[in-house]
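Yeah, one chain of the complex is gone here, protein chain that is, but the others are all in their spots.
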Amino acid sequence: MPWLIGTALIHSLAATEKRGLFKSWTVLLAIFAFSLSLLGTFLVRSGVLTSVHAFATDPERGMFILVFLFLVVGGSLGLYAVRAPAVSSRVSFAWVSRESLLLCNNVVFLVAALTVLFGTLFPLIVDALGMGKVSVGPPYFNAVFVPLMALLVPVMGLGPVSRWKRDAVSRWRGELLIPAIVAVLCAITLPLLHAPYNLWVALAVLLSSWLLLGLAKDFWQRLRSASGAANGLRRLTPAYCGMVVAHLGFAACVIGIVATSQYSVEHDLKMNPGDTRELAGYEFRFVEVAQVRGPNFVADEARFEVTRNGEWVADMNPQKRRYLASGSVMTEAAINAGLFRDLYVAMGEPVGSDGAWAMRLHYKPLVRWMWLGAILMAVGAFTAAADKRYRRQREVARADSKVALHGA
Amino acid sequence: MGPRLKLFLPLFLFALLAILLFRGLFLDPSEMPSALIDRPLPAFDLPALGDDRLLTRADLTGEVALLNVWATWCVSCRVEHPYLKQLADTGIPIYGLNYKDSDAAAQQWLADLGNPYRLNIADREGTLGVDLGVYGAPETYLLDASGVVRYRHVGVVDEGVWRTVLEPLYLELKQGESTP
Partner (left out) sequence: MTVLRHLLLSVFLLLASHAQALIETYDFSSPELEARYQQLSEELRCPKCQNQNIADSNAPIAQDLRKLLHQQLEAGASDAEILDFMVARYGEFVRYRPSFGGTTLWLWLAPVLLLIAAIGVVAAALRSRSAANRESTALSAEEQARLQRLLDKTEQDT
C-alpha cells in the first residue's frame, strides 16, 4: 500500500513542483504514505491478521505499536487539519490538461491503495462485528487490482505528450493517432505468435504498446526540437528520464505479468529415469538420479537434460537435500532463467519401488520481465527524485529574496 | 460541512480505523467456529473400533454429549487424554472419533491409557472427519440430545477449557433437555 500511495505522491509532487498545484493534497499523500507503512508494521507485528504469534495472550507489543501509530499519524493528520489552509494554492487549469491526467493517476492509485487496505482489514471488520470468519486472498486482490491498473494505462500514454494548464483533444488526436493505430496492430498480431490466441495477452499488448509508443513519440520530439540529438539528450532533465524509465518498467511489468499468468505451464508428474516429457515445446529428459554430498548435506540429485527441437538447452539438476545437522529435508529446485522464459524443475518424493520420482516441471514465459519492470520503476523513481530541480528551487528562492531586497 | 471541518475528515477516519485495530487486538484469528454449528451431525455409516458393528448417527443421539476427535499420531491427544478420563468418570458421555488411524494402534492406546469413550467410531479414511470439517486433532464437539452440533473446541480440552467454555454450555443444554 505505501508503494501505491508513494507512486501517487511522485505524480502529485510533479504538479506541485512545476505548477504550484495540489499543495495540501500532496502533503496529505505524504502523510498517507508514511502512515500506511506504519500500519503495515502494526498489522504484521501485532498478529491481528494472522495468528503466528498467538497474540490473544500477549497484546502488549501490539498495543505499543498501536499507541505509537495513533500518536504519529493522529498528530500529523491533526496538524494537517489545522494548518492545511496555509499551503492552499489558487492556480487554475483546464479540464483537458496534464494536471487532469495527473489527477487521474492520483485517483486510481488512491482507490487501489484504499481497496487493498479495505480488503486486508475486511476479515478483521467482519470478525469485530461478529459476523463470522471470511478470507480475502490473492484471487480477490488480483480481480480488483488488475482492472484498476488497466484503467491507468490509457492515461499514461497521454501523459507525456500532454501540456500543462491547457491542452486540446484535437492536438492529442493529432499526436497520438499513429501510435494508437500501431498499438492496435501490435495487439492483433503479436499474440498470434503463441497459439491459441489469448485475448488477455492481446489487451496487455495493446495497453503496453500504446504506452511505449506515446513515450517514444514524445522522446523523439524532444530530441528533434533541439539542435542535434546529443544536444537534445543533454537537455533532458533527470525527472524526465526517470519518468521514461519508470513507465518503460510499467509496460514491461504488464506484459510480464499477463504472459506469465496466461502462458505458464506446470505439471506434476511421475517420471522414471530415462523418461522424456514435453512441456511448452521443451523436452525434459530425466537421465538419472545420483547421490551427491555437499558441505553439510547429502542429496539425491536428478539429472535432467532439456532440449528444444533436438537442440540442447540446459542441464538441470534439482536436488532433494537432507541437512546433516538438523536432519531437515529441503527441496532445491533447478532454475534455468532466460529473458523470454524461465524453466523450473523440482524434485518430489520417490514413487513406488521401481525408481520413479514425483517431479514438478514448470515453464514460465517472460517472468523476468516482471522483475525487470519492477527494477526499472524503482530506478525511475529514484532518478526523478534525484533531480537537482528540487535542490535548485531553494537556491532560486534565495536568489529571489535577494532580488527583492535589491529592489526595495 | 464547512471547508475547515472537511480537513478533519482524514483524522476522523483514522480514529475509526484505530478503534477497529484496537478491537482487533483482542480477537483471536486462529479461533474458528465450526461451519456446522446448530446443524445436525452429518450422517455416517462407520464401523466401531474393536468390533465391526456399524455405527450411525442414531448411536450418538439421546443425550447431551461430547464427541472427541483423536488419533494415536496426535501428540496433544495424549495430553488431553487423562482429563477426558476424569470427565468420563464424572458421568459425562464422551464419544470418540478415531481419526485416520490404525485400529490396532488405537486399541493398544486405549488398553494402555484407559478408555474414556462410550463408543469409538473408526474413521480410517477420515471421511466423517471431512464432513465434520475437522482440520486437526484434537477437536471436541458438543452435541445436544437430538444430535445437533452446538459448539466446537479446537485443541486440548483441559480443566480451564472445560470450566470456562464447555461446562456452562453443557449444563445449559442439559437444562433445556430436562425441561422441554
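Think of it as A and B in the order they're written, each chain with its own count starting at 1.
Methods note: contacts are C-beta pairs under 8 Å (C-beta built on N, C-alpha and C of every residue); 3 or more make two chains touch, one makes a residue touch a chain.
As the structure is a prediction and not an experimental result, all values here were calculated from the model.
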* Looking at A:Thr120, A:Thr307 or A:Asn336, which makes contact with the chain not pictured? -> A:Thr120
* Could you tell which one of A:Thr26, A:Thr260, A:Gln319 or A:Thr383 touches the chain left off the display? => A:Thr260
* To do: Check the options B:Ala35, B:Leu54 or B:Ala105 and report the residue that touches the missing chain.
  => B:Ala35
* Asked: Looking at A:Ala81, A:Val155 or A:Met370, which makes contact with the chain not pictured?
  -> A:Met370
* Asked: For subunit A, which residues reach the chain that was dropped from this view?
  -> 1, 3, 40, 43-44, 49-52, 90-92, 95, 103, 107-108, 110-112, 114-116, 118-120, 122, 126, 131-145, 148, 257, 260-261, 264, 266-270, 331, 333, 344, 346-349, 351, 358-360, 362, 364, 367, 370
* Structure fact -> Where subunit B meets the chain that is not shown, the residues are 29-30, 32-36, 100, 126, 130-136
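Operating definition for what follows: only the chains that are shown with their structure count from here on.
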* **Residue ranges of subunit B in contact with subunit A within the complex** => 3-4, 7-8, 10-11, 14-15, 17-18, 20-30, 32-33
* Hey, which residues of subunit A end up touching subunit B in the complex? -> 28, 31, 35, 42, 46-51, 54-56, 59, 62-63, 66, 69-70, 73-74, 77-78, 80-82, 84-85, 121, 123-125, 127-128, 132-133
